[in-house]
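Complex shown without one protein chain; remaining protein chains in place.
As written, the chains take the letters A and B, and residue 1 is the first residue of each chain.
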Amino acid sequence: MNTCYIPENLTEALEIRRKTHALPLAGGTDLMVQAKQGIGINPVFKSPIMIITGLDELKGIRVEDDGTLVIGALTTSAEIAADERVFYHIRTAASQMGAISLRNTATIGGNIANASPKGDLPQPLILLDATLTLASLDGEREMKVDDFITGAKKTALNDDEIIKEIRVKPVEANYLFYHKIGTRKANAISKLSLSAMANVKDGLILDFRASSGAAGDKVKRKREVEEMLIGKAVSDIPSLKDGFLTAWNGILSPHAMPTYRRESTKRMLSYFLDKISEGAELGIIS
Amino acid sequence: MAATRIDDKIRRSDALSKARGEAKYVSDLFFDGMLYAMMLRSTEARADIISITPPTLPDGYYFITADDIPPEGKNGLHMIAEDWRCFAKGDVRFVGETIGLFVGPSRAVLKSLVDNTKVEYSVKEGAYSIDDAIAIKGGPIVEGKEDDVMCQLYCEKGRDMESVFKEADEILTETFETGFQEHVHLETNGAVVMEEGENYVFYISCQCPFYVRKSVAGLLGIPVERVIVRQTTTGGAFGGKEHFPDVLAGPLLVAEHKIHKPIKLIFDREEDMEFSVKRHPSKIIYKSAIKDGKLIGTKGDIYYNCGAYLSASFVVLQRGVFHANGVYDIPNTYLTGYGMATNTFPSDAFRGFGAPQTLFAIEMHMSHIARRLGIDPADFKKSMFLKKGGETVTNGHVVEEVMLNEMFDNIAKESDYYRKSREYGYGSGRGIGVSFYNHGGAFTGNGEQAIIKAHARLRKEGERVIIEVGSTEMGQGFQTILRKIAAAVLEIPIENVDYPNPDTSCVPDSGPTAASRSTMIVGRLIERCAQEMKERWGEGDFTVEKEYEHPDGFPWDQSTFRGDAYLGYGWGAAIVELEIDRRTNEVVVKGIWSSHEIGKAIDELIVHGQINGGVIQSLGYASMEKMENRNGHFKQTSMSDYVIPTSMDFPEQYYHIQENPYEFGPFGAKGMGELVFNGADAAYVDALERAIGKEVYKIPLPPEDIEEALRNA
Partner (left out) sequence: MLDKKITFTLNGKKVEFIGDPLRRLIDTLREDFGLTGVKEGCGEGECGACSVIKDGKLVTSCIIPMGAVYGADIWTIEGIRDTELGSTIVEAFADGGAVQCGFCIPGMVLASYVLLKEKSDPSEEEIRQAISGNICRCTGYDLIVKSIRLADERRRGV
């Protein structure tokens, strides 16, 4: 039988979490499916549950004075997709997550905590070096999303903590790329996703980043590989490209459809680099 | 109210109650004292059962197995053969085979009883694919057989194939494969059983109430009349509720015999995906002789994966063989069909009933021959169309005028086919593809006369007319079609005609709602009933019942499969245009055009909806609907793993309906429900081949399989 708590505010939630280690249920779009038993049967959870869907303190999006974007953990994908202040990659990923009804229910905190390799939001968040604020009765700590997700379905969340908010510092970029290959054109689970961005000024690549979703046990990104391009001239892209693509391929570890995932990632990255190299108009590369 | 004419635009009779959420599907029915049921199923594909140990049953709970079948009953579901056991006993032959049924008041308790039952197996090697079955892996599955060929047939047209191949300029041999397809009717399977006096009553989501009755009565050794089947509003079927409801009804009947309370069994989606029938996977090998730019002969070896029990597989295989020449007059053919037994869930009826597999293969094969001859596939195919009076592969003849040229002209013009076919280079990333197809209406050969002998009845009650038939509405619009036919003949408003869901104790057996036969056969019966009723209209209240009459001049020999396999075909042509993203292999369909000749559309809006739905189902089959079986277990078990098209996957369709009134159908109508599934897949793959510049030989083709095709080619 399930033990379930419904706290009325964050403090109460943290107290319950400390005392019982009850698992927070945010939107429920993952947990309710994992616990389902069939028609007319209440879902069965292996641990106590704490339904935090109603905690208004964890909802909403704001921008701090230094430009840092702060997204409450219980903000839904639909709300993120609709907010122009949210960075392109995150907003686009949120807008392509599942179906409308799912986006109305699923939360960013839940999507991160679920740590599915196919999850839509961790990939762009890791691209942008987003951090999490984790709250417990002892206070708060901050952690990179990339460090928080330690593997497939594994996180560094302590059993007395709750994800409070997601913080993204401004990142300068003038070439942007996001593509999700879904199981179909809408209402789809990710087969593969790729975010990439570059900041190009006066013929120089000042920053370059890429992140691959559903290409291994967790989101794949590696600064050392990105650095192969950073500080280099745009005109050097043709000579650097193959080496970069090979190195990027080396960080992917897809289990299923390995050839397809590796090759389409390579082709998408290659395309993005070609566009920069060709001096394509700044902005979103589609 | 004005009298309804056949061409009037009318509103479907079931639309409003469904849209308002008032229509009651079987899961919406709750009865006093009702218990629930849950199945205990095999988790092994091929094994002897050593022991079955259920947990201690709480009060009010029951565990029903083969041992509960009374001595006068027999543990078999009487579909076409009686091989499919109601409950596995001694051994299991596929994953998901019913072993027992738990019954009781709480579904949560039932679930835990199922989860905590220990079944000990002695596992044996199984055969799962057609190739496994050809190799007789694990030994013959069917008792008394020396191999895994469960059923087999051949048919021969023209000369001896050896001589045909000898004179060929070129011989092309190709192997095509198609996968499982899951019906995904939005309403899962479900049934409620209860006692009414000495009778057993089923409320059940099904296509064929009389099939259910016939299939299960033998379990208790009772006359079929003591089983009353009431069809509930059925939320889609597509063949998945033709025989499969018997698999629910059988165990429920045995349980009811013991328990005497209403019992409800509803599958959740996972059960309905993992443990239900599928479309037969196929492997089709064509060897064709080409001479002077013409196809002069084709030898076909057609293998269907039937699963562990026969169900309707032999009939499905026959239809596959009879459609293996597509719409083409190939002068010499020798076609052999093999139904292979494997340890997978039995394959069964699915819209198209065996025809889509061979039609896909022959269409691709024809396109490939055209490419070798340097002719546009459309032109090559057109040069070989069957014509009225032309000989079929079963040595019968084509009954109607074949209008494929006119139909193609219409959609070629609308789609600008020839310009695009010329301009889009092979491998350019863009492609336009074409396919032609047909579907033989109703049961094969003289089956309507020899096996079914359908009846239909009209009853007049004052100003109202009631249709009494065993045919079912499952979404295809038949309740509206029949009412319209009756009203139009009687020259009364359609609102004055009723057609309740059938109850086998009140209506005559009109045969199954399958095989695209309902409008053509039952519709014609109702037309005849209405014609007589109209003449006698002044007589007060009375009923008119008619029996099927076979037209003269259509010989058929079911033992040799020679003669007129069908009394008429529906015909189709489709064009699909698409673009492929060369980076990701994602396909964007840019246009879909189709033309269908169905005799006459009784209701254009309903026909329009059928075309749209059938075409999209076929495009799903070709592109995204991938169902894999690993060692007897289906890998895709949910609607997120096994994806079917959404509103965003394909664009709005152009459709054209070709009139060609059919002599033996009501108002000239023929069947159409399956036809519209039979060809868009091949048009899609033709277009895809042109876009990627490689030939492909199997469906489905999600992006990762396109990658593989590009690499292997």
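Just a few scattered comments:
What we mean here is this: a contact is a pair of C-beta atoms (placed from the backbone, for glycine too) under 8 Å apart; a residue touches a chain by one contact, two chains touch by 3 or more.
None of the values given here were measured: they were computed from a predicted structure.
Summary of contacts with the chain left out: across B:320, B:356, B:396 or B:477, the touching residue is B:477. In the complete complex, the residue from B:179, B:235 or B:632 that touches the missing chain is B:235.
Touching the chain that is not shown, out of B:8, B:91, B:177 or B:268: B:268 (per the contact rule at the top).
Considering the complete assembly, chain B touches the hidden chain via residues 11-12, 14-16, 18-25, 27-28, 30, 183-188, 233-238, 268-270, 474-477, 605-606, 608-609, 611-617, 638-640, 644-648, 650, 652-653. Residues of chain A in contact with the chain left out of this view: 1-4, 6, 25, 27-29, 32-33, 35-36, 38-40, 42-43, 45, 49, 51, 53-54, 78, 98-102, 104-105, 186-187.
Here is the rule we go by: only the chains that are shown with their structure count from here on.
The centroid of the Cα atoms in chain A and the matching centroid in chain B are 43 Å apart. Within the complex formed with chain B, the chain A residues making contact are 37-42, 179, 181, 183-189, 191-192, 257, 259-260, 263-264, 267-268, 271.
Residues 27, 36, 107-108, 111, 266, 268, 270-271, 582-586, 624, 640, 643, 645-649, 702-704, 707-708, 711 of chain B are the ones touching chain A in the complex.
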